[in-house]
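Reviewing the structure listed below.
For this view, one protein chain was removed and the others were kept in their places.
Order as written gives the chain letters A and B; numbering starts at 1 within each chain.
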Amino acid sequence: MPAESQLVIVGAALFALGLVGFLSRRNLIVMFLSTEVMFQGVLLNLVAMGQIHGRLDGQVFALFLLVIAAVEAALALGLIVLLFRRRGTVATDAWATMQG
Amino acid sequence: MSETAVAACSILILLCPLLGAGLIGALGRPVLRGRSHAPAIIGVGIGVIASFVILHMVRAAGGAETAHVVLYQWFVTGAPSAWFNVEVLVDALTAVMLVTVTFVSLLVIIYSRDYMREHGQPARGYERFFAFLALFVFSMCALVLAGNFLLLYLGWELVGLCSYLLIGFYYQRPAAAAAAKKAFLVNRIGDFGFGLGILLIYLTIGHLDYETVFGAVQAAMANHGHGDVGAVAAALNTDLATAVGVMQGIQNRVAIIALLLFCGAIGKSAQLPLYVWLPDAMEGPSPVSALIHAATMVTAGVYMVARCGVIFTASPAVMTVVALVGAVTALYAATIALTQHDMKRILAYSTVSQLGYMFLGLGVYAAGSAIFHLFTHAFFKALLFLSAGSVMHAMGGIIDLRHFGGLRRIMPWTCRFCVIGALALAGFPLFSGFWSKDEIIHHAFQSNVWLGLIGLVTAALTAFYTGRMIFRAFWGLERVPEGVHAHESGRWILVPLGVLAAGAVLAGYIHVGGFIEPVTEPFALAAAQAHHTIPVHETLLHAAALGPGGADVATHAAEGHNYGLMAASGLIVILALGLAYLAYVIWPGLPSMVTAIWPRAYRLLFHKYYVDEIYDAGVVQPLRGSGRLCFGIDEYVVDGLIWLVTAVPRALAYALRGLQSGAMQGYGVTMATGLAIIVLVVLLSGW
Partner (left out) sequence: MTDTVGLLVYAIFAIGGAGVYFALPRTGRSTRGAGAILGLAAVALLVVMLIAKTAPTEHAGYSYVFSVVALLAAGRVVTHPKPVYSALYFVLVVVAVAFLVVLQQAEFLAVALILVYAGAILVTYAFVIMLAQQSGAAPHDTRAREPFLAVLAGFVTMAAVAGQAGELPSRALQPADGPIRLVADTTETDASTPQAIGNTMAIGQAMLTNYVITLEVAGLLLLVAIIGAIAMARKRIPAEEVMADEKPLGQIGREVPPF
C-alpha cells in the first residue's frame, strides 16, 4: 500500500464527516462549513491522486477547487444573510415550506 | 284521387297547425300575447278545410280508393331499398278521422279563446296553452295520416308528450303536475308494448309501411291461415325462398304482434288496466279534457286497431281479448261513474266506458261501428266537456256537484247544450249516440250473448249516471257556491257549443260505417271466417238472425240494424233516465236510501274499486322500494367501493407524505443513501 493511500483514506474520512454535517445539522452556516470540510477531503484526494500518477494536474485541479470554494462561500454566505434578513433565523426548518 | 292533391292537403294539414304552434311559441310572449289564439285558429282552420277537401276526394273516388304518397325519403337502414319514408296513407278511415280530429279541435280552440281568460284578460300561460293545443292537433294529424308504423309511433309519442304538457298546464298545482306525470308514465307502459310490437313487425317482415305489412300479413294468413307464398313474395317483392321464411314468421308471431300493439291501444285509449290516468287528466283545463277525450288522444288506440285490422283479425283469440277488455272496461267504468260527484270526473269515466264500447265493437269484428261511435262520441263528449267547462267557468272553478245545482235558469244555453250532449251520450233514441251504440250492441249480440248483455247493462248505467249528472247540475234547488257571481258564458263559448250540439244530434245520421267499409274489410272477412270456425261465437241468436253463409254475415254486419234490439235499448235508456229523474228531482232521498242499503257496494264504487290504492300498493310502492334499494346500493355499495378505491392512493399518500418533508436536507439524505447503495452494489458485484 503506497504512502499516498493514507491521504486517500483521510480525504474520504473528511468527506464523510462533511457529508454527515451537511445532512444532519440544522444551521445553514454550519451546513456550509461542512461543505468546506468536504472540499478539504476532495482536495486531499486530488493531491494524492496526482502524486500517484506522478503528475501535477492534481494540484492544479486543487487550485481550481479553491476558486470554486471561494465562489461558493461568497454566494452561499450572501444567501444566508439574505434568508436571515427575511426570517430572522438561520435554521433550515424555517424554509421547509413544501411539506406534504 | 290525384296524388298531388292528396299530398298538398296532407302537407297543409300537418304544417299549418305546426306552423301555428311554432309561431305562437316564437312570438306569443313578446308580440301576440292576448291574440295568441289567432295562429292556432287559423292553422287548424286551414287543416279543417284541407281535411274536408280530402274527405270530398275520397267520397268522389267512391271511398274504395287508397292514396299512398311518399312526401320524402327519410333514412335507410340495412338493404339499400329499405327506405323509411315520410309518407301518408289516405283512405276513407283517414279522411273520417281527419275531419273528426281537426273539426272538433278547431271548435275547442275557438272555445278556449274565452275560456282561458279571466275577466277579459288572458290568463297566465295563454300563449303556451294555444301553442300546445296546435301542437296537439299536429301530433294527432301526424298519427292519423302516417303511412307507416314508424310515423305512427312518432305521432303516438308526440300525442303523449302534448297530453303531458297540457294536463300539467297548471304545473304550479301539485295535483296537476302529479296527474301529468301519471298520464305520461301510464302511457309509457302501453307505449313500451306498442314499440315492441313495431319492432317485432320490422323483425318479422322487414318493412314498416302499412301497405307492405298488411299485404304480407294478409297473404300469409290467407287460405284459412295456411298462407299463400306467392302472394307474400309479391307483397314483399322478394323471391319465394325468402317469402317462405317471412310467411312462417308472420304465422308464428302475428298474435304476439297484435297483443303488443293492443298494449299501446290500452294505454293510449285508457282501457283496463291502464285507464287510471284518464280520470286524473281532469286536472288540465276543460278544453284540454275535451280535446283529449273527444278528438285527439284516446281515439288513437281505436284508430290504430281499426287500421291494423289485418293484423288483429289474423288471430281470433286476440279479437276475443279486445272484445273482453272493451266490454269489461265499459261496464266497470260506468259503475264507477254512478257514484262520483265531480262533473268532469263523471264524464271522464264515461269516456273510459265509451271507449270500452269502441273496443267491444272492434273485438266483435264491427270496426265500422266502432269508428262510427268514435265519430259521434267525439261530438257529444266534446260538447259535454265544454259545457262542463262553461259551468266550471261560471262557478269560479268549482265543478263538484255537491256545491251547486239548479243552474237551469242561470245558464239556459249551457243547460240546453249540455242536455243535448247528455241525451246523445245516454243513447236517447234519435240522438247520435243511440245509433252508434246500438250498432255495437247489435254486433256484440251477434258475436256472444254475454257481450251483448254487458253492452245493454252498460247502456242503462250510462243513461242513469248521465241523467244523474244533468239533473243534479241543472234541476232542483238553485244553489251556487258562496261568493260566486254565476252568469251565462259569452259568445266565443256558446257558438262552438251550438255547433257541437248540432253535431251531437245529426252525426248519427251520417253513415260512417258504410263509408269506411273498404278499409274495415278485413274485419268483415274475418268475421265471416270466425263465425264458422269458432264454436264460441255460434250462438243461438246468431244462428237465428243470420242464417247460413259467411257472406251474409259480412253484409249484415256492415248494415248493422236490428229493429227489435233498437226498441229494447231505447226503452232501457228512457227507463234509466226516468229513474234518474225520480231519484234526483222528484224524490231526492232515494239515493241516500239506496246507499244505506248497500253501503259497502257504494263505498267500493265511490273509491273506484280502490284501483288507485291497489296500484299504489302493488306497483308504485314496490317500485319506490326498489328505487330506494337502488339508491341505497348506489349510496353505500357503489360509492363505498369508489371510496375504497380512492382510499388506496390516499392511504399511500398518507404513508408517503412523511418523505416529502420539504426540507432540502431530507432530500439530501435520501440522495446520499441512494448513492451509498449504488456504490455498495457496484463494489460488491465485483465490477
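One rule holds for everything that comes next: a residue touches a chain if its C-beta (ideal position, glycine included) is under 8 Å from a C-beta of that chain, and two chains touch if they have at least 3 such contacts.
Small disclaimer: the values here were computed from a predicted structure and weren't measured.
Where chain A meets the omitted chain, the residues involved are 1-10, 12-21, 23-27, 29-30, 32-34, 36-37, 40, 43-44, 47-48, 50-57, 59-60, 62-64, 66-71, 73-75, 77-82, 84-93, 96-97, 99. One chain of the complex is left out; on chain B, the residues touching it are 647, 650-651, 653-654, 662-663, 665-666, 669, 672-673, 675-676, 679-680, 683.
Please note the rule applied: only the chains that are shown with their structure count from here on.
The distance from the centre of chain A to the centre of chain B, each centre being the mean of the chain's C-alpha atoms, comes to 93 Å. Those residues of chain A that touch chain B in the complex are listed here as 19, 22-24, 26, 31, 92-93, 95-100. By the touch criterion stated above, chain B contacts chain A in their complex at residues 653, 656-665, 668-669, 672.
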